[in-house]
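Here the complex is missing a single protein chain, while all its other protein chains stay put.
The first chain written gets the first letter, and so on, giving A, B and C; residue counts start at 1 in each chain.
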Amino acid sequence: MSEMWINMGPQHPMTHGLWNLRVRIDGEVVLDVDPEMGYLHRGIEKISEDRHYNEVVTLMDRTCYVAGLAWEHLYILASEQALHITPPERAQYIRMTCEEFQRIGSHIMWYAAFVNDIGLMTPFLYGMRDRDLVLDLFQSFTGARMTYEYMRVGGVRNDLPPTFTDQARKVLDWLTDRFREYDQLCLGSSIFHKRCDHLGVLKANDCIAHGVTGPMLRSAGVKRDLRKDRPYARYDAVDFDVAVADGADVTARYLVRMEEMRQSIRILRQTVDWLEHHPGPVMAEHLPRWLGAPYAPVGREGYLLKRNYAKGVGFSAVEEPHGEAQAYVVNEGTEHPYRVKFRSPIFANLSAARQYLVGYRVADIPPIMGSVDPCIGEVDR
Amino acid sequence: MSQATLYSVSYDLSNTIASALGSVLPSGARDLITSSGVVTGFAVVIFAVIILAATMLNTILLIWWERKLLGRFMDRRGAMHVGFAGLLQNFADGFKLFRKDTVKPREADPLGFYFGPTAYMITSLAIFGILPISSGWDTGALPLTLLLALAIFAFAPLFIFVSAWSSNNKYSLMGGMRSAAQMIAYEVPLLLAVVSVVIVAGSFDLNTIVYEQQNYWFWGPLILALIVFVAAMLAEMERIPFDLPEAEAELVEGWNTEYGGMFFAFFMFTDYLRALVGSVLVVLLFFGGWTLPSWVPSVATSWPLAGIFWFMVKTYIVFGVFVWIRASLPRVRTDQLLRVGWNRMIPLGLVSVFVAALLVVAKCVWPFGCLPTP
Amino acid sequence: MGGLTAAQAPPAPSPRNPTVDLQLSNELPMATQAAVPFIEIEALRAKEFIPASKEALTSLIAEQGQAKLIRPMFNWSGRNSLFPLHWGLACCAIEFAAAFGARWDAERFGVVARSSPRQADLMIVNGTVTWKVAHKLITLYEQMAEPKWVIAMGNCATGGGPFRTAYSVVPGVDKLVPVDVYIAGCPPRPEALLDGILKLEQLIRERKE
Partner (left out) sequence: MQPDDLTRVLAPKLGENLLGVEAFEGMAGRVRFRREAALDLFRAVRDDLSFAHLSMVGGIDWVDHREVFYVAWSDSARQYVLLSTDVPATDAHVETASAVWPSANWHERETWELVDITFDHHPDLRHLLTPDGYAFHPLLRSFKIHEPEELEVKTRHV
């Protein structure tokens, strides 16, 4: 068979989203790849310019739809820096709790999609089943399963319900057992090791040169986690380890993500304990009225009075489930951000696709791309 | 009381119809209708129709069985809402696919595009004409039924490749090439496993093979052959972990990507038909066919059609194991699959042939017992 | 490389709809994909290449006095076995996947996702449709064999949703392909998706085609 280009996407079971991987193959060997993005480009950075600070939160949920709360957190941190607002401590703990639960939810979603890529059908269903527990927990205090609109500049929208801590502990206990089962289903199978060991190798130097972050970087042995290296919210107050592996291959990424979920459970046990014993306000005081409204359904018309408050530039970086996400918010003294710029970790991880795909086989593309965990919403924005 | 066989049933039916027709026809025509040649020919047609209907019904039931079983493995229920417990779901799918348009890509070759799936289904259906399902329930005319069944079974990669090539789709082509490579590679270990059974039984006739298992079923001493046979059969049936030709993750739907409507129904149907053949062969070769061990009280086997009943039960259990494997294993890669086939399965098959030869020489093996004396 | 000739050149572009006018036809404006060979579709009904069966079928239907038996059976089978196309656009795709999970189990209703458009009856547009993917969406729709249905899942597919004002977003997938059922929600819960599918079944039953 001579060389040929095949389009894997935009409608292809491998893609987990809307993108096109153009692959040049010779027989079954991959010679070259060219990711083609932009099929889900919704112009979020542009329409943010037309929205209030709190209204942009709505878009953040949809930017990365499997890690909505992490992206809300990212944007809120940058906005608060740009607007010179400090949230109360309880709000910070609630945000941490949200982010860690979101990390578990996102990683379970990754697990479900990834095992489906290597042909395991049952764990997909198990993953979706267990993820629903996390979503139910979110639903108990945000009212939504996936798009929460929960965080606000200066705090969070509402406090947690009184039953939250008990439910959260139950979910954590259940998940601890289930992760053992997940490992049995994957690592216990020699076919899994045959498929995933020494596959999609991206060494630490290449990772750093191509801007790859998150579990992919940690799987190459680089111990970088923004929660440790540049603590935001109250991550300096909780105790956890950074998950690292050596292989730089698909198995290593699997191990890193599974370990991260266990560490998230460890963090969550601490934050849930803290939340149980420290009631308090969840919204900063002395906010401008349009920012402080707890349910913040601020229409454009009623609040367009020109106010005079300090300009500023905000920058935040968050260890999102997929890697390092960054936001850059420019505040020019109006109700709308002047410019919002986001850095998506998967954007960088996918841009290095040529480094970790070329030389492998067509059958290896789904596991490798599955281990990258692409979420196209945040790539295209 | 002579046991009713499928052929005797169809012959009686044919005879009844012929004499009924003959009584209303003029004498010249009556002689023709009731002549033994016409009655026999008609009996063969009835015979074929019965087998065809039973096979189709069984295959559709098998799909239902897989869907329900797979659902239970996955902590859900599977088809529920069409018919009782979803029993009619597959009929709905079938009717719908027959009604749907068949879209042929302009660049596709019409001959191969339509011929491939049709021949694939017809050849696979033909296998059931010669497989015995109970004592006397077969054509009974062939001493080499097993060999013939496997020969027809081996046609499939050709037709798959023809249809994949002529759909003019890159994914189809890759799926077709994988399929051909895999099926041909696993043909050899499959036959080696079968040869070990044949050596012990001393015959290619499936009736004889079942008869030879009256003292002990062959899966015990020939466990190696069973493993090789099941692995090779999984590859031939293209089921997980060997479902590379239709590996959903990378090759959209594999070699049937371009097929929709009726021809897609042919493909789906034939896949399960072949799964049925695989399960039936496993039961016949290793699990005593329609017989039960001698310690089972005779009340279990003394009623009519008991042989068919137990045969079906065994077949569905064996297929359940295939579904279990599907629910719990990932998919392997093409090169790994071929390497396992040539490097592991063939040596194992040779060892099992050797074991079978020892078994024949020893005649009696503890704890299984002795082979029946002819 | 084909490229654009003068005759094919798009009309003056607007920032919102940068591509040429999208029409439902076999001749798609594949301006951005001139180099990629493009399989054009030729619909062949099953009865056309088996004329005998066509004759038999039509006479049978005629005999049955406008379909006492055949049509209800086909209608029953069509509405009870809807195979959606397996593709994910955006947020709703996750809920689409959740609907196949253990808690909702869409397979109870005979809904099985197929990866190939040839084998799908139902296109569930689960997410925001951008102008860049509009061509691909129409191509996929055309690749599906009749009879086919479209469900617009979520606010984005229904009318643009929160991205309605964005420059790159199609304000509703019904501007590209005919839609049978709209499901509200951002994203709709899996129950809502199942409800939409059951609504479509009802629609097929009432249509009596």
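What we mean here is this: a contact is a pair of C-beta atoms (placed from the backbone, for glycine too) under 8 Å apart; a residue touches a chain by one contact, two chains touch by 3 or more.
Keep in mind that what you see is a predicted model, and the values were worked out from it rather than measured.
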{"item": "Shown chains that the omitted chain touches within the full complex", "value": "A, C"}
{"item": "Options A:210, A:257 or A:322, residue touching the unrepresented chain", "value": "A:210"}
{"item": "Residue touching the undisplayed chain, where the options are C:75, C:155 or C:168", "value": "C:168"}
{"item": "Per the touch definition above, residue among A:50, A:166, A:181 or A:241 touching the missing chain", "value": "A:50"}
{"item": "Chain not shown, touching residues in subunit A", "value": "37-38, 41, 43, 45-47, 49-50, 81, 208-213, 222, 224, 229-230, 313, 315-317, 324, 326, 328, 330, 338-339, 341, 343, 347-348, 351-352, 380-381"}
{"item": "Residues in subunit C touching the chain absent from view", "value": "13-19, 24, 31-32, 131-132, 160, 164-169, 171-172, 174-180"}
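Simple rule for what comes next: only the chains that are shown with their structure count from here on.
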{"item": "Contact graph of the chains (line, ring, star, complete, other)", "value": "complete"}
{"item": "Most central chain, judged by mean C-alpha position against the global CA mean", "value": "C"}
{"item": "Interchain centroid distance [CA atoms averaged], subunit A/subunit C, Å", "value": "31"}
{"item": "Subunit A-subunit B separation of Cα centroids, rounded to whole Å", "value": "48"}
{"item": "Centre distance in Å when subunit B and subunit C are each reduced to the mean of their C-alpha atoms", "value": "36"}
{"item": "Interface hub residues of subunit C, defined as touching at least two other chains", "value": "101-102, 115"}
{"item": "Set of subunit A residues in contact with two or more other chains", "value": "12-13, 125-126, 129"}
{"item": "Residue numbers on subunit B that touch subunit A, as the complex places them", "value": "70, 73-76, 170-171, 173-174, 177, 240-241, 243-244, 247-252, 326-336"}
{"item": "Subunit B residues touching subunit C - in the complex, by the definition given at the top", "value": "67, 71, 74-82, 86, 89, 91-96, 98-107, 114, 168-169, 248, 252-253, 256-262, 264"}
{"item": "Residues of subunit A defined as touching subunit B within the complex", "value": "1, 4, 6, 8, 12-14, 28, 115-122, 125-126, 129, 185-186, 189, 191-192, 194-195, 361-366"}
